[in-house]
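What you see is the complex with one protein chain gone and the rest in place.
Presenting chain A:
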Amino acid sequence: FQDQAEQFFRSGHTNNWAVLVCTSRFWFNYRHVANTLSVYRSVKRLGIPDSHIVLMLADDMACNPRNPKPATVFSHKNMELNVYGDDVEVDYRSYEVTVENFLRVLTGRIPPSTPRSKRLLSDDRSNILIYMTGHGGNGFLKFQDSEEITNVELADAFEQMWQKRRYNELLFIIDTCQGASMYERFYSPNIMALASSQVGEDSLSHQPDLGIGVHLMDRYTFYVLEFLEEIHPASQTNMNDLFQVCPKSLCVSTPGHRTDLFRREPRRVLITDFFGSVRKVEITAETLALRR
């Protein structure tokens, strides 16, 4: 128990945020929306509230006219798990998911009229999880089939966040082809990154569903979701276990990770430090004597 208490105090964060981005549109990119919604579902289940999640979906699959099962997004064939649910809160939808809006959310340089739910109001004690998925290449990620974000821009955005101390620690996960190229250029402290494939490799999709007619999930995120389903808010699983998810035999591509910028050792970093929202609490021992 003493060890558990020490673990709490070692992480140093007081709140958690998540920025989940799906960058592709069109019906055949169903799997990218399903990827993002799976991570959204896990993060909500482990405790992060909607007010602390910025969910960006570039297209609407659940209510797409081509969806044979409307209002659902499945992650597994045989329609076992509906990740859309009935309390999804999408903050940036459809054409609002642009590189500019994404960078504005990260850096905080948002027009004053933006509502609270569309802002990343993190502070220096926030741990942020950033998950991106879509089509990518060596050094870029495609948004909406019309623009792209480069790894240099992303690294600069994280540096702007660090300068203003908008995060305590940041976990960056990307599931695209050649995903490792996106974290090559990071130079700000306290960032840990995971990618589904190395430079020169493609990330493959998992399984098609014959009823829906498209591939439902990407392999890497599918196995990450399986891994996360075993996690509950009090679990002590650490990052080293997340690095082992989806070995080459299952994923065909080689997942990569980067921890040199991170201050703590990965084995001391709990999964719930980023995916959940475990709060530090103190017993209130004093009262204020009031005259009635």
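Throughout what follows, a contact is a pair of C-beta atoms (placed from the backbone, for glycine too) under 8 Å apart; a residue touches a chain by one contact, two chains touch by 3 or more; residues count from 1.
Methods note: contacts and distances are computed from a predicted model.
Participant: Report the protein name recorded by UniProt for the chain absent from the figure; options are "Transmembrane channel-like protein", "Autophagy-related protein 13", "PIGS transamidase" or "AP-2 complex subunit mu-A isoform X1".
Facilitator: When "Transmembrane channel-like protein", "Autophagy-related protein 13", "PIGS transamidase" or "AP-2 complex subunit mu-A isoform X1" are compared with UniProt, the left-out chain turns out to be "PIGS transamidase".
Participant: Tell me which residue among A:39, A:99, A:170 or A:212 touches the hidden chain in the full complex.
Facilitator: Of the listed residues, the one touching the omitted chain is A:99.
Participant: Could you tell which one of A:14, A:94, A:138 or A:244 touches the chain left off the display?
Facilitator: If we include the chain that is not displayed, A:14 is the one touching it.
Participant: Pick out the residues on chain A that sit against the missing chain.
Facilitator: Against the left-out chain, chain A lists 1, 4-5, 8-12, 14-15, 44, 47-51, 99-100, 103-104, 107-111, 115-117, 119, 121, 123-125, 153, 156, 160, 163-165, 233-234, 263, 276-292.
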